[in-house]
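I have a structure I would like to understand better, so I am pasting it below and will then ask my questions one at a time.
With one protein chain withheld, the remaining protein chains of the complex are depicted in position.
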Amino acid sequence: MPSLEKARIISNSKQYHNLYIMEIEAPKTAKQCKPGQFLHIRSNPGLDPLLRRPLSLYDVDKKAAKISLLYKVVGKGTALLADMLPGENLDIMGPLGRGFSLPESAKKCLLVGGGVGMAPLLYLARELRRGGNELLVLYGVGNEKELLALERLEAIGSQVQIATIDGSRGLKGPLIPPLFSEILSNERIEFIYSCGPESMMKLWQEWAGINHIAGEVSLEEYMACGVGACLGCARKARPDNEFYVKICKDGPVFRLDELELE
Amino acid sequence: MPSLEKARIISNSKQYHNLYIMEIEAPKTAKQCKPGQFLHIRSNPGLDPLLRRPLSLYDVDKKAAKISLLYKVVGKGTALLADMLPGENLDIMGPLGRGFSLPESAKKCLLVGGGVGMAPLLYLARELRRGGNELLVLYGVGNEKELLALERLEAIGSQVQIATIDGSRGLKGPLIPPLFSEILSNERIEFIYSCGPESMMKLWQEWAGINHIAGEVSLEEYMACGVGACLGCARKARPDNEFYVKICKDGPVFRLDELELE
Amino acid sequence: MDLTVNLGGIKLKNPVAVASGTFGYGLEYADFIEPEKIGAVIVKGTTLHPRPGNPGPRIYETPAGMLNAIGLENPGIEVFLREYLPRLRERQVTVISNIAGNSIEEYALMASLLQGQEGIAGIELNISCPNVKQGGIQFGTDPETVRQVVAAVKKETSLPVIPKLSPNVTDIAAIALAAAEGGADALSMINTLGGMAIDINRRKPVLGNVFGGLSGPAIKPVALKMIYQVYREVDLPILGGGGIVNHIDALEFFMAGAAAVSIGTGNFVNPCLALELLEGMEKYMQEQGFSSIQELVGIAHT
Partner (left out) sequence: MDLTVNLGGIKLKNPVAVASGTFGYGLEYADFIEPEKIGAVIVKGTTLHPRPGNPGPRIYETPAGMLNAIGLENPGIEVFLREYLPRLRERQVTVISNIAGNSIEEYALMASLLQGQEGIAGIELNISCPNVKQGGIQFGTDPETVRQVVAAVKKETSLPVIPKLSPNVTDIAAIALAAAEGGADALSMINTLGGMAIDINRRKPVLGNVFGGLSGPAIKPVALKMIYQVYREVDLPILGGGGIVNHIDALEFFMAGAAAVSIGTGNFVNPCLALELLEGMEKYMQEQGFSSIQELVGIAHT
């Protein structure tokens, strides 16, 4: 059951450029968390910005009741978050939404994370490994300094393949299937998880379709309530569907066969 | 000529309860300052609160280009000011308004400052002393810990008489003429300056009238522009006057014979 | 401390309601706040037939406010009665149903469907939704139509009927008077102001529907003025809202003339607001020596 909590900020610091990691202590919230869910966060007590901001669970340590967030400063809300100091309280609501499903029996899983889209995938990787799954992580960023999750991913025993736009590390180019065709041709992937720009995920959805691989993706949309009460975060599952799914409640994680990406 | 400036915050710290002193470095602004004028300050880059907040010049060191502000946290704007850290920039506009007039020849002046109303009087005292005037300062607060200006006032050679509501120092009671009747009966006051709650200043206006002493007071009103452009900070000089004075431009300092206090 | 309110025949245990469209069908927020403790839960606007709603983006944040163009997505009144109402009844939630029709007849038909349904305390008539093209907005802007809609609905039901007024009119008092003539038991005001935003990168309106409704603290001054005006001119209890995010805001509404208040956008900021705000109000009343909320209603007029 999700809750409202004033979590204490343990650390909050710039990692590179506009990328930050914040660690909070959230006794009520942490123990409820599942990979792929999100926290709905109030970035300031004032009215500008007014609404909460959704952030994924980047990493969770249930024993220590700690949650990590990986965020990119893009506007007012995230800029205010970046200004917060250890010791201050963070007003969080969560965990919310439908997270990733974990395989019933151990599988070989492919995780495809683009940029800050890696945010929900690290915690997922951790839980998958705990379930004995084997992981191949494709991690794409602009340049190698943005590979914030790399160490943790390797520490939990995932095999990581990197792509950077500027070629500073790994393969050079965008995180799309052709770039990894060689690597993937040698793998027997049974399930794919992805998060990142939708156009990128769309290409992986197609790839999965061709290869008959099931999978899940995490989507984004502006949110107000975060719990399915306002019907604001709507999108069509498929262009020809009459009705809309709600990212906050039906998602943010969806099965690849549930919807058509754009 | 007033200017817009991003002043660097040198220090900003709580003195007691909700009282703060901030020191800023403002090369363009400091050199223009006169006692009784004010700065119009943006407390945050966002929209909540939207408008600037007026604060008096508490102390000014023209050589070092430093300005001190004494402020009380009463709402959103002042709370945001209190959160600012040394090294950050403060968006100031000023100095604005008509300040106190300084006597042409040295006089015996009475300064009556209630609570945070002392803010504009310290710098005034400094300039009066520089002009060779003799000062008797009546300083009234709730309890002795609020006597933030006391040391500086004494250091520049003013005679200070204190009143505290709780009797923790000096006379016990509110800063009104009867409390000081004995002290004042021995003084030949030639000019009075006052700032504080208007009801208090009104009693001193009456006292000055009876004793045929000229003087000036500093008033407050909500402000938007701070320069006489919006006509927002209007009040009648006297209840039967048809027209309004503007606190930001015609004041904030007014001669006692210009208006009737409420 | 007496916080009960009789809102045109609806007995509220406290004077704080949650506004239609911001609290789903009453249970979406149940992990955070017990809906049965809230004065009234006004459920999502319901239409005769299911509606898919508008294409996205449907919401967008603006300075101290937000735009929405949900387009009345809802499963239709039958599904509401069959699937949602029983659960609310079970939890003894004070439910006010919010209905929107495409014609006077449709409003009347929906009222007749609600008549006799156990667990519904009253009907809020959405004659002011700016996001539906048929029906919707035009009903709320012409006094004579307002009178007719209200009268038609009143004929079909013995439930208290509360028309919800649009602020997008030249003369709100004229609309309110027409609603009173039609037999309204109370008035709900205000619905959202018409607004829009433009995405300067795409160079297109942000919302899928182009226009949306503006809510949140930004509109509070407008809401207060309209309620203050209507309180002077119309003798009906007012359910007031528009931008309430704390107890001070709520107190302003009572003092302007609201008999009860509703919280919309504020729920998104703090899902516990309806009850936290009540605490703040009680504290104020205690400190200021009020013993009943009634004493505050319209006090700024005297």
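A, B and C are the chain letters, set down in written order, and residue numbers restart from 1 in every chain.
We take it that a contact is a pair of C-beta atoms (placed from the backbone, for glycine too) under 8 Å apart; a residue touches a chain by one contact, two chains touch by 3 or more.
For clarity, every value in this text was computed on a predicted model and none was experimentally measured.
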Original post:
Which shown chains does the chain we cannot see touch?
Top reply: A, B, C
Subject >> Sole residue of B:A65, B:I213 or B:A234 that reaches the chain not shown, by the stated touch rule >> reply: B:A234
Original post:
Among the options C:T62, C:N126, C:T157 or C:N267, which residue touches the chain absent from this view?
Top reply: C:T62
Original post:
Considering the whole complex, which of C:I59, C:I99, C:L236 or C:M255 touches the chain not shown?
Top reply: C:M255
Subject >> Residue numbers in chain B that touch the chain omitted from display >> reply: 1-4, 42, 47-52, 93, 221-236, 242-244, 249
**OP:** Could you please point out the chain C residues that touch the chain left off the display?
**Re:** 62-65, 67, 141, 168-170, 193-198, 200, 203-205, 210-212, 214, 216-222, 224-226, 228, 243, 248, 251-252, 255-256, 284, 299-300
Original post:
Taking the full complex into account, what residues of chain A touch the chain not shown?
Top reply: 47-48
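Here is the rule we use: only the chains that are shown with their structure count from here on.
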Subject >> For chain B paired with chain C, centre-to-centre distance based on mean C-alpha positions, whole Å >> reply: 47
Subject >> chain A-chain B separation of Cα centroids, rounded to whole Å >> reply: 54
**OP:** Can you tell me which residues of chain A touch two or more of the remaining chains?
**Re:** 47-48
Original post:
Of all residues in chain C, which are in touch with two or more distinct other chains?
Top reply: 63-64
